[in-house]
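See below for the structure under consideration.
Left out: one protein chain. Kept in place: all the others.
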C-alpha cells in the first residue's frame, strides 16, 4: 500500500500554489460533511473552512464552533456567493446538488460535489453544459465529483499498472462490493444508485471508456435483506469496447466492508481489495506467480509514518505539548546502540549501561 | 492498513489547536530535511516553514525559493532564537544535534530532532536533564525524537493489540530489517547505529521496558557486503523483564526494503511487515487461524482516499485547476445508474443512453 | 492444505477391504490413461493394473512393459469381460465411453470413467437408466465419473464448511478457470464442454442442487485467442434454488493454471484457489476478518510428508536402496542435541562434538 501510494497516488510536492490558504465553504454538515470539515481542519494543507451551512442550524452551529474562524451561513447560496469563500464543498442531500453546483459555476467557484452530481442524467448533463460554457469563456474548469476511489492508493496503483501496459489489453473486470448492513429503508434501487455507482466510476476510470449496457440479475436473497428487496445483486456492464464487468453488490453480509476489483487482461491479471495490496498474476507457465510489490526504500515504506509524525508534532506543538518519543527515548536508544557497538566489537553479550530515569 | 490507521494511528479530530499556523524552522535541508520542508508545505495542516538553514547556503536558498514566505537564516542558532520561529525541526548531521537541541530547550522552542538525538549516551542524557529542568519550571516538554515507526499504522496497530492484551504477555520479538543496498562507506557499526537503532526503539515502544543487554553475532557475510564489513548481523536484545528480541539486520540484500516485526505472546502472535497488514495468529487447536482484519465500513477503508482527494482538490483549486473526476464523470455515472435501475426493474439487458461528449 | 486434507479429504483408515488387490484394466493409455497406470502402480494401495488397451497397440505395449504383471488386451470390450479384471478405468476418447461403460454395467464391473460420461445428455441418461436397472437387481452401483475436483482437499474443505453451515445459505458463487494456453483446434464450444464442465460439477457438488439455466457472454477476445474463437467467456448459471454462479473461462492467459472458487453465503464467504488454502471471511463489523486455518498438530501438518516418506522408503527398499536421511543424519542430530542440552543447562555457547565422517 505504501508502495502503491508512492508509485501512483503521490501528493504533489512543492507545487506552484499561492501562499494564502484556500477558504472553503462546506454545504451540508451531516456525517460526510462534518467529516470533511474535520479533515480540512486537521489534515489538509493550504485550506481553511471559513463557512458551513446546513438545513439544521443547530448542527451547523455545533460544527462551526469547533473550527476557529468558521462561521455559519444559513442560506447555502449565500455561502456560495460570499466574497470570503474561494471554493465550495457540497455534501448536502443529492436533491440540492443541481442548484448549488450551478450557482458555483455561475460565480466561478471551484466546487467538490459529493456523488451523485445530480438526481438524474438530464440535470447532470445540464451541469456539464453549463461548465463547458464557463470553460469556453475562461479556460478554467470548476467541477469535481467525489468519486474518491480514484484517489485510493490501491486503485491508483491498479490504474497505473493498466496504463503502463502491465496487463496487456484489459478484457474482464470482476468486482465485489459488500457492506455489513444498511438502514431499513435501503432498497435495491439504492444499491444501484449509491453502491454500484462506485463500480460504474471505477470501470470508466480503469478502462477509459464508457459503459454501453447494463444487466441486473437477482440471485436468491439473503434472509438478512431489507424486506422485499433483492440483496445480493449481480450486475453486468458491457463497455463500448466490448469489455465486461461483473459486480457482486451485497449490502447485508453481516461481516465487514469489502471492496474488491480484479482486472483480467491479455497478459496477466491484478487484484486489489484483499487488504494485502495489489496482487499481480504474471509470468509464463514455467514461472507463473502471484506477487505483491516490496517498497524500494524507507521513504516509500514509511512515508505515511513521516506524515503522521509531523502532523502530530505540529498539532502537539500548537497545544504546547509533546506527542511522540521524547529525549529519554533518544537517550535510551543511544545507550543501547553503544552497547551494541561494543557487542559487535567484542563478540560478547554486553550489558547496557543506563541511568535510572 | 486502513483499518490499522483508523484503530490505532488516527490523527486528532478537531483538536483544541490555536488558529494561527505553527511557524517552523527546518535546520539541515539535505535529503531528509528537504523532504520534511516539502511535507510540511504540501501535506501538513496548521504549519508553515518560515525559515531554513543549511551549511550549504546554496541548497538552503534553493529549498527556500520553493516555499512562499520562507527565508534562509545562515546560522542555525539564529534560526532557533528568531522571534518568528515557533518550533524547530532538526535534520542536520548528528554531530550538531546536541548544541541545537539544547538551544531549543534554552529558548523554550518545541523541537523535532531526527535520530540520533546526539552522538553518544552521555550527551543525550545531558539533554534529558536540561529538558527535565525546563519542565520543572514550566510544566511543558519540548523534545521529540524522530523515531517515525511509532507513527506507522501497522506498528500502531501492533502496539494497540499488545496494549489491549490481545497477545497476552509478550515473550519474544522477531525482527528483520533489510535494505537493498548501502553506500560504500557503510560499516557494521553504522548498521547498529543507523539501522538497528530503529529496532531498539520499536522494542522499547512495543514492550514498554528497557533493553538490558545486547549480543551481536556475525553470520557468514554476503559477497555483496561492504568490503571488510559483517553483513548480515544477527542482534539479540534482552529486556529488563527477560523478554528477548532477535534482529536480522541485512543491508545489502539487493532486493527491496523490508521491515518485519513479529511479537510472540502467551496467548497468540502477530506479524507486521509482509505488506499485507497485521496478521494475527490466534484461536485454540480446534480452530487455530491466521487472520487479518477487514475494515468495518467505508470511512476506514477509504479514509486515506478521502484525504488525498481533498488535498488534491485544494491544491488544484489554488492553482485554478481541477484534478479529479469532473462533471462528465458525474453525468456518465447518472446515465449508467439510470440504465441500471431500469435493468433491475425489467430483468433485461438495458442499453445506456448517453449524449456524445 | 494439510488441514483441509485432514478435515475433509482424508483417506479411509484401516477400512473393511478384502485382502486381495483390485485388478484393474485401463482403457486408453494416452496422457491421462498412462498417468493413471503410473499412479495406480506407484501410489495407490490395494490395486494393480493387470491389463491395458489402446487403439495404438504400440503405446499399449510400451505402457504394459513398465508394469510387472500387466498385459495388453487389444479389444477394450474383451478387457472389460476378462475374468482377471475386477474393475475398469476408462480414459479413451469420449466417443467410445457409452459402449464401454454400458459393457461394464452389463458385466457388473465397477468403472471409473473420465469425463465426459458420454458425448450427449441422451446417451448419458441411457447409462443412468442401465445402472439403475442393475442396482435394482443387485443393490450395488458401478459407475463413477472422473470429476476429480471433488477430491481436491481445498474443494473438500469448502464443501465441508458449507455443509456445516459455516457460511449460512450459499447465494452466489464466483469462479475463474484459466489455462495458460490450449491447442490450435480448441474452440469456444470446447471451452464449455471440456473446461466449464468442471464448474458445472463443482456447482452441483457445492450447492447440492441442479443448474436450471445457462447464459454465455462473449467479452472482447484476447489477441491470443484461437482464431475466430471467443476467449475469455463469461458464463452464468442459475440453479433450481435461485442461486447464481459466474464463471470466467479463459484458456489463453499465457500465465499459468488458475482455478478459483468463492462461495458467498448469508453468513460469510470462503475462497479457494489462491494457492494459500481456504480463506474465510467472517465475523461482525467490529471484528471482521479474513482467516486461514492452522493445523492443530503435526499429524495434520506433516501427514502428507509421512505418506511420501513411507512410499519412498518402500520403493527404495524394494530396489535394495535407501532414499532418505540415513544413520549419519541420526548420529549428527544426536550430537547436536547433546550440545543443545548442555547449552540449555550452562546457558553458554556449546561446541558440537562430532566424529569426522
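Annotations
In order of appearance the chains are A, B and C, and numbering begins at 1 in each one.
Going forward, a contact is a pair of C-beta atoms (placed from the backbone, for glycine too) under 8 Å apart; a residue touches a chain by one contact, two chains touch by 3 or more.
Keep in mind that what you see is a predicted model, and the values were worked out from it rather than measured.
Of the chains on view, those touched by the hidden chain across the whole complex are A, B, C.
Note on the undisplayed chain: of the listed residues C:74, C:163, C:284 or C:307, the one touching it is C:307. Considering the whole complex, the residue from A:70, A:234, A:288 or A:343 that touches the absent chain is A:288.
The chain that is not drawn here is touched, among residues B:54, B:131 or B:258, by B:258. Considering the complete assembly, subunit A touches the hidden chain via residues 281, 283, 285-297.
Listed by residue number, the positions of subunit B touching the unshown chain are 168-169, 171-172, 174, 176, 180-181, 217, 219-224, 232, 234, 236, 241-244, 246, 248, 250, 253-258, 264, 266-269, 274-275, 281-285, 288-290.
Here is the rule we go by: only the chains that are shown with their structure count from here on.
Farthest chain from subunit C, judged by C-alpha centroids: B. Between subunit A and subunit C the centroid-to-centroid distance comes to 44 Å (mean Cα coordinates, whole Å). Centroids of subunit A and subunit B (each the mean of its C-alpha atoms) stand 20 Å apart.
Centre-to-centre, using mean CA coordinates, subunit B is 48 Å away from subunit C.
For subunit C, the set of residues that touch two or more other chains comprises 281, 283, 285, 288-290.
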